[in-house]
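Missing here is one protein chain; the remaining ones are kept as they sit in the complex.
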Amino acid sequence: MSERRDITLNINGTDYTATVEPRRTLVDVIRDDCGQTGTHIGCEHGVCGACTVLIDDEPMRSCLMFAVQADGRRIRTVEGLAEGEKLHPMQEAFMQHHALQCGFCTPGFLMLAIGVLEKKPNLSDEEIVDVLSSNLCRCTGYENIIKAVRAAAAVMRA
Amino acid sequence: MPFKPFFTALVKYVNSLSETVAISAQRMKPARFSYHAPRSVGEAVALLAEFAPHDGRVLAGGQSLVPTMAFRMAQPAHLIDINEIAELATLQVVNETLKIGACVRHNAFDSDDVPGVTGALLRNVVGNIAHYPIRTRGTFCGSVANADPASEWCCVMAALDGVAVLQSGRGTRRVAAAEFYRGIMTTSLEDDELLVCCELPMLAAGTRTGFIEFSRRKGDFAITMALVAYRIENGKIVEPRVAIGGAEAHARRMPSAEAVLANATPGNVSFVKAAEAAAAACDPIEDLNNTADYRRGLVRTLVERALEAAA
Partner (left out) sequence: MTAKPREWIGVSVTRVEDRPLVTGQGRFAGDVAFPHQLYMRIVRSPYAHGELKGVDTTAARAVKGVIAIWTAADIADLPPIDFREGPNEKLAPFRQPVLAKSVVRYAGEPVAAVFATDPYIAEDAADLVELDIEEIAAVVDATLPAADFAHGLTTEATICKQGYGDVAQAFKQAAHIIEMDLSVGRHSGVPLETRGAIGRYDAARDVLELHGAAKVPHKNRESLARMLNRSTGGVHLYEGHVGGGFGVRGEIYPEDILVLVAAMRLRRPVKWLEDRREHMIAANHSRQQHHHIRAAVDKDGCLLGIDDDFFHDQGAYIRTHGTRVADTACGILPGPYRLPHFRVAAHFRLTNKTPAATYRSPGRYETNFVRERLLDKVAKQLGLSRVEVRRRNLIAPAEMPYERPLVALGDEVVLDSGRYEELLDKALAGFQWDQLEANVKKRRAAGEIVGLGLAMYVEKSGLGPVDGARVNVHTSGEVEVITGGASVGQGFETVIAQVAAQTLGVDYRSVRVVHGRTDRIEYGIGAHATRATVMTANATMVAAEKVRAKALDMAAQLFQADAGDLTIVDGVVLRTDGSGATIDLGQLAHHLRPVSSTRGDREPGLASDGWFTTDHMTYPYGAQLALVKLDPGTGGVTIEKMLIAFDIGRAINPMLVRGQLVGGFAQGLGGALFEEFQYDERGQPLSVTLADYLVPTAHEMPSVDVMILEDAPSTCNPLGIKGAGEGGVAAVGAVIASAVDDALGGEGLITQIPIRPQMIKAILDKRKA
């Protein structure tokens, strides 16, 4: 039963090959095998959302998938948001609105918000709160995260 | 035996003798398993026939199974991953029946893909299911097969008399929702059967529907939910459907409440009577923070509000 599989994950446009046991979760492989540690692990049972990444542009919990299931899929993580020195409007907005304190939940919130807004650019303020209730933050009380996402949504629409 | 809302899985995977011990046992990485990724239903069913007797299980969206495996409360030796089976990803209306393939994700219902009253109802319900990034991966049929008492889709299946289509090497059988659920996370699905499709009726135009649930925190499993549907003909309620979820071991219709509503004039008087009938008839489960009385009270409140929302 100690079978291992060769897989290729395309993360932010770069192919990473890894040989993994099927039981390894996607987030563990993204972090440990591919070295992309911007995606965080907060609970490993799908509640906190710190590990949220975009898989084929859909936000998903990378702790609730096995890496073998993502073989050949296109994954986007927080490391891929900025273009060189130019930050994504969502990253800019988080900084401007003080939407992070410890910053641990931030990559998950960024990927969640960007993933949803790319598909639904015209979300109402209430719908934004609804989406953001997917992830947990223990520092900010969410107020500034909500403000930042509303502001970034306007920039992304423009 | 009390159970915990999210990890009702405890009840299923851990026998009562060691339940509490298992709670504190600390595990967070899944145990080893063999992985199979069939490309067709035929292949999947053949794999199930081979591995189900050897602790093989189906993996669909994985939003309940994977955490249970992370806790090692489930340690299947084989996982048969059906996500690569294209024929299971279809969502279509055939002869006034909505057919939901086993790989249709929750968020497929957050669109105009499903027309009519049924489509509107499913759109209304889907926003209550966990959170957005769970809905992009979890599946309708997976929720139905998992049969958590608080599953919204189980409540929909019960309310609309949906049908579960089960396939195995032994053939295909169709099981109505009322016969499908057996208890808390227990169904009539055999180990070697794959739930390939759920079927829901396309409700007649003019049918009014209402769905309400209550949980302490947004996105959590509801403590109780209510789903109602009815039409009005000549000022009277016809074909009333009242189902509750979360309150009992599994979702079901409440005939006594429906009897109150049938041919009654829609309005506060009949709604309150129906809600009281549902509350009186239900047999609530209890957990740490929710007594049977409290759940019964919620049934009354939510049935009444669902009826009002539908009106």
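So that you can tell them apart, the chains are marked A and B in the order they are listed, and the count of residues begins at 1 in each.
Methods note: a contact is a pair of C-beta atoms (placed from the backbone, for glycine too) under 8 Å apart; a residue touches a chain by one contact, two chains touch by 3 or more.
None of these values were measured; they are calculated from a predicted model.
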Missing chain: touched chains present in the view: A, B
Identified contact with the non-displayed chain, of A:Ala18, A:Leu100, A:Leu123 or A:Ala153: A:Leu100
Residue, one of A:Thr52, A:Gln69 or A:Asn144, that touches the chain absent here: A:Asn144
Residues of chain A in contact with the chain not shown: 21, 23-24, 31, 36-45, 47-48, 50, 77-79, 81-82, 87, 91, 94-96, 98, 100-107, 110, 129-130, 132-146
Those residues of chain B which, in the complete complex, touch the missing chain: 4-7, 20-29, 31-32, 71-72, 214, 216-221, 288-291, 293-294, 297-298, 300-302, 304-305
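Following the convention adopted for this analysis, only the chains that are shown with their structure count from here on.
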Whole-Å gap between the CA centroids of chain A and chain B: 28
Contact set on chain A toward chain B in their complex: 1-3, 5, 21-23, 25, 44-46, 49, 52, 58-61, 63-66, 68-69, 112, 115-116, 130-131, 133-135
Chain A contact footprint on chain B (complex, rising order): 28-35, 37, 62-63, 66-67, 69-71, 77, 79, 81, 83, 127, 131-134, 136-137, 218-219
